[in-house]
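Step one of this worksheet: look at the structure below.
Missing here: one protein chain of the complex. Every other protein chain is in place.
Entry: subunit A
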Amino acid sequence: MASGGGDHGVPRRTLLRGTGAVAIAVFAPLTGGGMRQAVAVPRGSAEQPRYLTRAELDTMRALVDRIVPEDHATPGGARSGCAEAIDGLLGAFREDPPLIFAGAPFSDRAGSPVNHFAEFLPLDSYEETAWRLRIEGSGDRPERAFNGPVTGFQTIYRDGLAALDEAAVGGRRFAGLTAPEQDLLLATSRDPAVTALMDVAVPHTFEFQYGAPEYGGNVDLAGWDYTGYPGDVQPRGWTREEVEEPDRHAGPVAPLPGVVPGDELVAALALAHPDAVRGVLARSGGLLSGLRSEVGSAVAAAKRHGAGDGKEGGSTDGW
């Protein structure tokens, strides 16, 4: 089947119903070294995507590798499964339960013998209505357009990926461009379909790269390995000594990354408070353009009011 998408194909949930929950999980490919745990992930594959066509999935893989680029030491978004995970979100309702909320309370990464995350939670009708609207849009269903039409993720991705392929010059598709060409195209495109795509694709890629692997990304826990992030730590938690004392084994820390002026970075770190970030997310709608605007204005103000970066070089106009 060339097209896994649209509402015309046989829903996978119909095919899989009755075969048991195990059948919907495929094992992530065990590539590379240093993986801590193979995780059963509910996602499609390059051969059989859930919603996107195979050609669209190719473009998607190229895109997520620009959002999280591979480098000499660490995998990018493609090898980490982000494209397949986004496809899993777009086709979330082809599974039962839908792939929206992972299970609870524990994964098997911190002391639980059972990975509860791996079995997704059934939705109630409110949650199903909300997530169908978000993913499928209002379409031609007026009862979903009570505050005007809603363009769903499926349409945003399908139109945006097509626009990327159309914008690729020289008879190539987006995936056939070199990485610098892809970066240039993304940075310079004024196509509203591309802008809308990036508004959702960037946050989604980060979700899957850095979130729990049960959602289909973060394959081999790559996103937690190269960031040194411990991941979910329940039910083990931390001991009194681990809480109260500095790590005896902690090595020297790296200088602050020079990819952004130090005073801007330190100002942004002042926003690194869960309640503040919830506000940023609420006001931005979680969209890339909104995030840029929200954080940009806060950082500019903090710089005016004296964010300093102390001893680590960079701009020091506040100190």
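By our rule, contacts are C-beta pairs under 8 Å (C-beta built on N, C-alpha and C of every residue); 3 or more make two chains touch, one makes a residue touch a chain; residues count from 1.
We take it that contacts and distances are computed from a predicted model.
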One chain isn't displayed here; going by UniProt, is it "Choline dehydrogenase", "Acryloyl-CoA reductase electron transfer subunit gamma", "Cytochrome c biogenesis protein ResB" or "NADH-quinone oxidoreductase subunit A"? "Choline dehydrogenase"
Sole touch to the unshown chain from A:Arg54, A:Arg134 or A:Arg173: residue A:Arg134
List every residue of subunit A that touches the chain not included in the displayed model. 66-69, 71, 74, 100-107, 116-117, 121, 124-127, 129-130, 133-134, 146-147, 150, 183, 202-203, 205-207, 209-212, 215, 223-224, 226-229, 232-238, 240, 242-247, 250, 253-254, 256-257, 259-260, 262-286, 288, 291-299, 301-302, 305-312, 318
